[in-house]
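Shown next, in structure tokens, is the structure this report addresses.
FYI, not all chains are in this one, though none of them got moved.
Think of it as A and B in the order they're written, each chain with its own count starting at 1.
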Amino acid sequence: METKSATMVTIVAERLLRDRLVEKIRALGAKGFTLTEVQGQGTRGWQAHEFEGPSVKIETLVRAEVAEQIVDAVAKYFEHHAVIVYLSDAKVVRLKKF
Amino acid sequence: MSPAEILATNLLSPVVLAFGLGVAATLVKSDLEFPEALYQSLSIYLLLAIGLKGGAALSVTPIGQFLGPAAVTILLGLVTPLTAFAFLLGVMRIDRINAGALAAHYGSVSAVTFLAAVTFGEATRVPSEGFMPALVALLEVPAIVVGLLLARGASARAVREEGSGSWAGAIHEVVTGKSIILLVGGVLVGWVAGKERMAPVEPFFVAGFQGALTLFLLEMGLVASRRLRDLREAGILLVAFGTFVPLAHGVLGVWGGTLAGLSEGGAAVLGTMVASASYIAAPAAVRIALPEAKPSLYLTASLGITFPFNLVLGIPVYFALARIFGG
């Protein structure tokens, strides 16, 4: 089956942001996403997952332009929250699904 | 009992020893870890169980007997954030935001510390009123709201700017947060169902309770001691704050409880509640309303300093005070 290019947007954030980020990416046109519970350490140190629950990784396959907008939306949280976002290339079948 | 005996009774209780075991395990770098799900499950169980117990007791308490303590508790929930805030701004010269965040924590209550106090009372035959858990629910909310209001002025900006703190979101979190839902919900269920209908669920929620608490405190020991290394950065001033303020609040609480007509044990437990600092409801709300406040500061203070302090020293002190005020 022949595959086409899509962009994978990956967000790793403290649990607190989970629902806000999910709403955001759906609003920006993501047709779906996958959530994984993770633990993480970054420049803000360990997330106190005992209290808020573990951090969350949100992966969403979207078209390049949507990816752009998601990154900008996530950037709003950089100042005060434990969150990172990065993009990578992926090949999918059923492009219109994404 | 002599003060020394009281202190011993506390230090030798399974809950305190279990906490110590958790601390020790961290110090020797043991690979002992509680699965995330066990921690979550135990807190759900404990919070719900407290609520149910309190509700069942409430259902057989003449309302008049409850109103006085309830009023005093709410009052204390409004006053203690202010005293903490004043101390932080005045004595410690901490910025408004972090001062407000800490005030929210120290005005509110730690359910586990409350339980340790009740347990201690039973062990030393100074029982407290059965409806005390209902007071925990009353004490938890107002203090957090006041604390956020105190910090607010400085971060009004935050309300508008998306991606930063949201006032509405925080209030919603405080009121619908899982600890409140389980506590208040449990009280309602126990109260509506009534003592008799609750009987069949008692073996699970009452008999099993002390043991589950012991297991939970082992985990608390693991968690709290991971915070110890943050203490250095925190510095001596924070340690002072994390011990003096609870003591002051404890005196206030025991005194208020005695005036409100609580039994000796009840006054001591109320004192412990007021002296304790929240580390579940408050942090969640503060993260939402005041994302710019430093978690390392309020978590280290409430969990790394005040929780162990109350567990080991505070509780016996508050019971001693209750005896003095009472007699």
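Convention: a residue touches a chain if its C-beta (ideal position, glycine included) is under 8 Å from a C-beta of that chain, and two chains touch if they have at least 3 such contacts.
Note that the coordinates shown come from a computational prediction; the quantities given were computed from them, not determined experimentally.
Q: Given that a single representative per chain kind is drawn, write out the copy numbers for the whole assembly using the chain labels.
A: A x3, B x3
One rule holds in what follows: only the chains that are shown with their structure count from here on.
Q: State, to the nearest whole Å, the distance from the C-alpha centre of chain A to the C-alpha centre of chain B.
A: Here chain A and chain B have centroids separated by 35 Å.
Q: Which residues of chain B touch chain A once you look at their complex with the stated criterion?
A: 36, 39-40, 162-165, 223, 279-280, 283-284, 287-288, 291-292, 295-296, 299
Q: Spell out the residues on chain A that touch chain B in their complex, using ranges where they run on.
A: It comes out as residues 14, 16, 37, 45, 48-54, 76-77, 79-81.
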